[in-house]
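Below are the structure tokens for one structure; questions will follow.
Complex shown without one protein chain; remaining protein chains in place.
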Amino acid sequence: MGVKSKKEFEANDFPILAEYEGGSIILAKLDDLLNWSRSNSLWPLTFGTRCCAIEFMAVGASRHDMARFGMEVARATPRQADMIIISGTINYKMAPVLKRLYDQIADPKYVIAMGSCAISGGPFFYNSYAVVRGADHVIPVDVYVPGCPPRPEALLFGMMQLQKKIRRERYFSRKQKKNAPQP
Amino acid sequence: MSETKEIIISTDKIHTDQYLVNMGPQHPSTHGVLRLLVRLEGEIVHHIQPHVGYIHSGIEKMCEALSYPQIIHLTDRMDYLSAHMNNEAVCLCVENALQVEVPERVKYIRTIMDELTRLQSHQLWWCVMGMDLGALTTFFYGLRDREHILDIFEETCGARMTLNYSLPGGVMFDIHPNFQKRVKDFIKEFRKKLPEYDQLLTGNVIFQERTNDIGYLSLEDAIAWGVTGPSGRASGFSCDVRKHQPYSAYPLVDFQEKLDTKGDSFTRYRLRMRRCKNHFASLNN
Partner (left out) sequence: MTNEELLACLTGEFSKAEVKPGKQYVEIMVNAADLHETSVQLKNTPALSFDYLFCLSGVDFPESMQIVYHLESTHHRHIVVMKVNTADRLDPKVDTVSDVWQTAKYHEREVYDLLGVKFNNHTDLRRLFLDDTWGFPLRKDYKDEVRIVER
């Protein structure tokens, strides 16, 4: 188990995690088990506000079929979900609702920002008085999927990136940095 | 014996209070974001107060600073299921104001694209209506067929949903050489499937129970509240713009406006189904 140097990471991976790497084999294996189960049953919350939501539905349906990645169980309540796919525009009226939904999801929780609206305000970036310029002003985002709307394949790729990120996580075998603040 | 009697009398006197339920803005059956404050008594809905504006994005204000061809790209984000019609509305408006006459071919292309857009919108409506009632099969069937139309769009203009195909004075590019063949193939295929889908959902007892005689809307109400489209026509309100103020190539297309008078949800459903069939007539031309 383990990463020997930062060079092993590809461009899209998360070199910062390497610094926290360490721990014994048993704990690392335990982590792997945890990550494996978490990453293969990510249940998204049905949170669609705009056009991207229709593409999200298309991803769930027959041709693209996100059930292949264990994500088909879209939940209507945040308490049963593991992640939010923010598909659509977030405006100032919706932002508190989004924050509240995010707070209700049990840890660990992940966020995918789908479409340029959720990334930066997208087509409503200039001169719109009502749109939040990016959902990351409201809640932290893990993966950004650009496009207006992104193709279903792009969303699937984004989901796989998220899975990849989850597999890199360390819970048991995490080593504190020397000068990191103690909790 | 006397005890039973007492119980019967007492059940008569049971009454429930009305209570307020907040529904939305994030709710699976509000497809989009709508918040309803509902006052209920048991299963009876007494009053609904809608709250809208959760996806208000100020497009009007943005348009003040943009030129007409730029506005087109915003319009298909207004109603993303009928993107092409929104584009066309702006185009027609600009063309009318400038008094530009577009070529015949453009009119035909726009009309066919319109009908395809309507059809895919209806397919989505059909599948999610089934899904909301718990019939998940319709969801997969409907979206499967919708993909065929999206493929045609993608080949024509490169986008699946937000088309941006019309421009003031014409369309962006000519149709793809395969376009005609694919549309014809699709019609043939879908015409075969439609009766099957109809049987699948329409005959269902649960579906019938939950739509028949529910949500009655009278003709007067429909007109007074300006309910147009299939919902209005299900109440007998003849409001098809394609018939009354035909645009593009609609004067040349031979089709009928379907009307019904019963005005409940079930009728609305039947009507939309019939409209699907209707669209084929227009597409065949």
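Order as written gives the chain letters A and B; numbering starts at 1 within each chain.
One rule holds in what follows: a contact is a pair of C-beta atoms (placed from the backbone, for glycine too) under 8 Å apart; a residue touches a chain by one contact, two chains touch by 3 or more.
Predicted model only: the values in this text are computed from it and were never measured.
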What does the interface between chain A and the hidden chain look like in terms of residue numbers? 93, 126-130
Contact with the hidden chain only, please: which chain B residues? 52-53, 56, 58, 60-61, 65, 221, 223-226, 228, 237-239, 244
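Please note the rule applied: only the chains that are shown with their structure count from here on.
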For chain A and chain B, what's the span in angstrom between their mean Cα positions? 32
Interface residues, chain B side, partner chain A - complex: 25-28, 31-33, 53-59, 61-62, 64-65, 73-74, 77, 80-81, 124, 128, 139-140, 143-144, 146-147, 150, 160-162
If you look only at chain A, which of its residues touch chain B in the complex? 45-51, 53-55, 57-58, 61-63, 76, 88-89, 91, 93-94, 97, 101, 123-124, 126-131, 148-149, 151
